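Omission of a single protein chain aside, the complex is shown with its protein chains in their original locations.
Let's look at subunit A:
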């Protein structure tokens, strides 16, 4: 099956068509970006920390195989079982077979973007299991049958009133209620039941430590702890780039992660797991799903530094105004626009262009990924793969020719400026002119700079 080509500009336009909503979205996310700024400024050593984190990640990626093996050995030593999955399908099969082996029917999940990337929920549901996302935001989008629109704040695109409505329908809360404590409490009561009834807990992994074979999951609601303390089976799903070499490195990342993500000094819960609980089982599924392919491309390997803090989305002026869903990928925003084309450049060819190249993402990224430059590199590759639309391709070919021939350039400029004032408005402002839809074109001067400059020089001499 050939997946349909995604079209960011059209999706974005739909989002901005509802202007008040797009503004609200921009402001809600800008608020988080501002909180991040304040939090970063509380650490005078912030830029040093970023540098350090980036170096650790670079080192890790150059020795990835070794660290993964070390992690496996240490984790096994501690009684965990490590599984390897080359792609999403294999990952899902492994998880399903573990669940089936234990006769599990009900699973609670704590937020994991990897299982989202692998589309685990629909897969398990197809096999008759009930999966509940226990992170509040994640659960809200699950109830809405929508994918998350942000990797840290999955329901950031949904307004309080809409949550009230949704809960009224599903949990029987009062109609029209929008009071957050009331709604959260209602959710808590309902989720508590799910926790109690669950036979297995699935979590993500934020950092896996090669040295100790342990791993850390960061949440704000404590749902990870709850989800894996009651049932006997804990399955942790991790992308293979989540490895860090030493326990000591953790301090660097924990300080950066929450500040970058939400502006908190640290996430409310940083749950450490070293082996299974007594009488229980711990399985760790390490997933490649295209990562080693990215590792093999020098231009893009640094994108594997990503710790999924979401800061690049929060700062991205395009993401804020087009919404996470417009990207049609699990990870949206700048980093998503780099990761997605490596899976399928044709399907995601518009994403590297959904960027004004402002560079804010590269400066905000706690692990110093040169995001905007990688997006620029993707544009080259998309052009090289012949995936540029016809008008762009030939427009640039023509521009290249024009700019390589100064006389022709000068002549065309002159003709253009002469003709311009005579053109009737409908010929300039029509459906073909996207510039003119909301903007006027600048008035054309009679003479170009080079003509005026020549006159100026003549006058100077005389």
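One rule holds for everything that comes next: a residue touches a chain if its C-beta (ideal position, glycine included) is under 8 Å from a C-beta of that chain, and two chains touch if they have at least 3 such contacts; residues count from 1.
Everything below uses one rule, namely that contacts and distances are computed from a predicted model.
Asker: Would you kindly match the missing chain to its UniProt protein name, picking from "Protein translocase subunit SecD", "Lactate utilization protein A", "ABA4-like family protein" or "Sugar ABC transporter permease"?
Answerer: Record says "Lactate utilization protein A".
Asker: Which candidate, A:58, A:76 or A:448, sits in contact with the chain we can't see?
Answerer: A:448
Asker: Among A:28, A:184, A:402 or A:428, exactly one should touch the missing chain; which is it?
Answerer: Spelled out, the listed residue whose C-beta touches the missing chain is A:402.
Asker: Pick out the residues on subunit A that sit against the missing chain.
Answerer: Subunit A touches the chain not shown through residues 8-9, 12-13, 16-17, 19, 22, 26, 30, 37, 40-41, 43-44, 46-47, 315, 317-318, 321-322, 352-360, 362-364, 372, 376, 378-384, 388, 392-393, 396-397, 399-404, 406, 409, 413, 416-417, 434-435, 437-442, 444-445, 447-454, 456.
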